[in-house]
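Below are the structure tokens for one structure; questions will follow.
Excluded from the complex is one protein chain; the other protein chains are retained at their positions.
Right after this comes subunit A.
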């Protein structure tokens, strides 16, 4: 007999970046509707970028998201350089990687400690959690501070750095200023190992999913600024073919655009996808720790993404140390370039996953077209699928707990809703009829 239909409705998701809501309709027979609703108002970046100078793209697109501005700057720079046929020199490339390490560290630590960890221990926020677990929160803040220090040194400030430009950097700080960060990085590395061990011991709900993981991939290094786009189900394309394989779609039950793999559907981007695809490219040290903790790739339990983030932080700290130790100052802080009519694209690995930009510019270097696909829009369908697959196993839980679990399932993704330049606005009064 069909049970009474029930709903879960969260009007304003907490501890995510940006504004979103959740609506689920289910009964004893299963889940009938899952809608992750994004009601972040549109900001029209792709529209107002037209007419602006190509040199402004990194500064302007940084403002899409205050949590991962470096990601926007990196994708914009590479896309502009791709258009203009500019190839950054090895030292410049390394410096960009170093800057990205800083952002991975700070962004992951923010999510791990302030947005995600309180879920596992039943606190509403990190400040409340700090009362009972001061060492965990302080440790996390110390590591995050190190990431911030790296971004500040190379970028000028943590939020919306000012030092990157098409072709390189405005100014390259001296070797001694990088060396000065070494002790802090080493200390953070020790703390990150403790943090990883702590995170691995958290109580995880049982939830194994089967994902098509999509990330950049390079034979010789863990992906950040470049690579081919690959998946665990055979996708292997160059970035310029991205739009041939991925498209955005409007689905009947939601007014938000979903990004899909053509003829395949939902896919996963982000730390777990990177980890599962590029595990061999992590350092030996990170892999041994992962193995000792029972966290060898692949990891397909989204709740365990907190551990994967910790391992990526550990890797980023090691990588930052390596880059500092092998630092070669570039001959010039940037390569000079003249604008011309051109178009180009690039994808880089934001902390939350693949971030794709494509631009066209005219002879004067004024942008004539811009397309930006943020990681959250790519994961949106997978988040809904997670809920749909996960819920039947937890239906017996009291509603309050079930709701909490759903919110956690979304937070697993660290969705950055402010980034979602492509999402449509949602009107709650237009929701489907509720039968609760």
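Convention: a contact is a pair of C-beta atoms (placed from the backbone, for glycine too) under 8 Å apart; a residue touches a chain by one contact, two chains touch by 3 or more; residues count from 1.
As a convention for this text, contacts and distances are computed from a predicted model.
This complex has a chain not shown, and the name its UniProt record holds, of "Acetolactate synthase small subunit", "Nitrite reductase/ring-hydroxylating ferredoxin subunit", "Oxidoreductase" or "Amino acid ABC transporter permease", is "Oxidoreductase".
Contact with the undisplayed chain is limited, among A:22, A:36 or A:64, to A:64.
Residue-wise, the contact with the chain that is not shown comes from A:163, picked out of A:35, A:73, A:94 or A:163.
When you scan A:52, A:93 or A:228 for touch with the missing chain, the hit is A:52. Shown as candidates are A:128, A:180 or A:235; the residue that touches the absent chain is A:128.
The chain not displayed touches subunit A at residues 12-19, 40-48, 50, 52-53, 56, 59-60, 63-67, 69, 110, 114-115, 118, 124-128, 130, 134, 137-138, 141-142, 144-145, 148, 156-160, 162-163, 165, 169-171, 248, 250, 255, 257, 333, 407, 418, 421-422, 424-425, 427.
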